[in-house]
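Complex shown without one protein chain; remaining protein chains in place.
As written, the chains take the letters A and B, and residue 1 is the first residue of each chain.
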Amino acid sequence: MPDRKKLTVSYAPFWHDGSSISTKQYHIIAATMLAVIAGLLRYGAPALGVLSLSVGSAMVWEYLMNLATRRPVSIADGNAALIGLLFGMLLPAVTPWWVVIVGTLVAVVIGKQIYGGIGGNPFNPVAVAYAILMISWPIYLDFNAALVNYSFDFPAAYPLVLMNAYGAGGIEAFSLTDFLMGRQTGGIGATFGLGLIVGGIYLMARGFIRWEIAVSFLAGIFVSALCFNLYDPEAFASPGVHLLTGFSLIGAFFLATEDSSSPVNFIPMLIYGALGGVLTVLIRNQGAHVDGVIYAILIINLINPIIDKIRPKATGRVMYHA
Amino acid sequence: MREMVKMVIVLVVLSSLSGGLLAGLKNKYQERIDNQILTFVKGPAIHSILKDASNDPVADRFSLSINDAEKVFFVGIIDGVPRAVAFEAFGGGYGGDLGVMVAVDVQTDEIINISVTTHNETPGIGSAVETDTDFKNQFAGKKAVGDFKVKNDGGEITAMSGATVTSKAVCSAVQRAGDMYQQVKSQIKDQVKNFTG
Partner (left out) sequence: MAKTIGQEFVKGLWEEIPPFRLVLGLCPTLAVTKSVENGIGMGLATTFVLVCANILVSLLSGVIPSKIRIACFIIIIATFVTVVELMMQAYAYQLFQNLGIFIPLIVVNCIVLGRSEAFASKNKVVPSFADGLGIGIGFTISLTVISAVRESLGTGKIMGNQLFGSSFEPFSFMVEAPGAFICLGLLLCVMNMVSSK
């Protein structure tokens, strides 16, 4: 009896560990918990409100879209909840309720359901929603303005704004440990670097996200930030700072790795991630925007179908039938 | 051969009919259009660069002929003295002529400010010239008769990012305005005296 398994021939690369869609979503949600809990402890009840509203409204929009398009109800697969959760993690703790609801509407409807639901979206729904909100209501997503009524035991200015305005000198008050332990302002679930890293490593180890993308994304940030830093240490912050501030970590582990908008082959995944990291630093250091992660992810989403064509050559000769 | 001739005739007849119709219409409406431009384009441009004028510069105007062309000058009365004139000059931009209204202080020969009147620049890139005050403020305070060039050409004007052609067009328009001013300076000074606050 030959080994049947060896003879199974398949198309296209697969990424499957035997678990279902919902298992994967729930594991990712679980992996965010450390960062989320840290955010809740830091920002208290308003943060809980924003997160619950975000998750809840995302699921409601998903359900309504299922009804409108007369497709099977898919809120049980956890994807809508994950979108809502990730979106909420990017927001300041005191985001007005209607901004949250419009954001999840954009994420679930325009970001995902319009393209036919899970697996069909060319862009990361969370990044789409956040970018659109940033264009529309920049004031509510400005961490300095939003968190003005909080008092912290660390400088309350958003590190990236300081970096943008004063160069590397602007963030001298922070140490890398501060960033790692979440002693910085920012999105509800985006500040506790250690939590995000632990969650990310768990997901990578279990194979729920591709380590190639996350690692090359961070490597891209590190290398390009290092280049800037070596060129002018006064004006440009060190790579470690870039890795641990803003949305770098949540972007690398949770946004860039989203399934349908990222490549599936090995080399494309590396290019995709590294390009995202480089773009992030370019936008931060050279562009007018404070954080580049969201736009960088949208741009790499855009080139995903093209770079995914880089794939191993088949051995043997290809026959063309005239 | 016959088909060829027919094609030529049809095209020629059509084009000339079209051209004739449009020329006629343009002639008929030219005056009206000029009036409209005066109220909606030049008016705001003049008012924006002669903010301090106590009179209405659009109403107080005179014309001089420069190189056989009529040129309209708008007079601004500042601090009771008719000391500012505004007039329009053109430079070749990315999408045809670009009009710049230049206000000059007659007493010091310095540019008070400039403003863009008409342009066909690329929307979103060159068209920023309408609103980019940092760019336009570079001209204020400079001698009207001088060299206006962008930095790439060895001048001292910082071009708008991504819109070098448009920036050069503005420079050449201001340059021409300076040349015209030089040419008719004495006549301008005579004329301006007729306007009193």
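Simple rule for what comes next: contacts are C-beta pairs under 8 Å (C-beta built on N, C-alpha and C of every residue); 3 or more make two chains touch, one makes a residue touch a chain.
Here the structure is a predicted model, which means the values were calculated and not measured.
Interface note for the absent chain: among A:60, A:132 or A:156, the touching residue is A:132. Listed by residue number, the positions of subunit B touching the unshown chain are 3, 6-7, 10-11, 14-15, 18, 21-22, 25-26, 29, 32-33, 36-37, 39-41, 95, 120, 123. Across the interface with the omitted chain, subunit A contributes residues 68, 98, 102, 110, 114, 132-133, 135-137.
Throughout what follows, only the chains that are shown with their structure count from here on.
Taking each chain's centre as the average of its CA atoms, subunit A and subunit B sit 51 Å apart.
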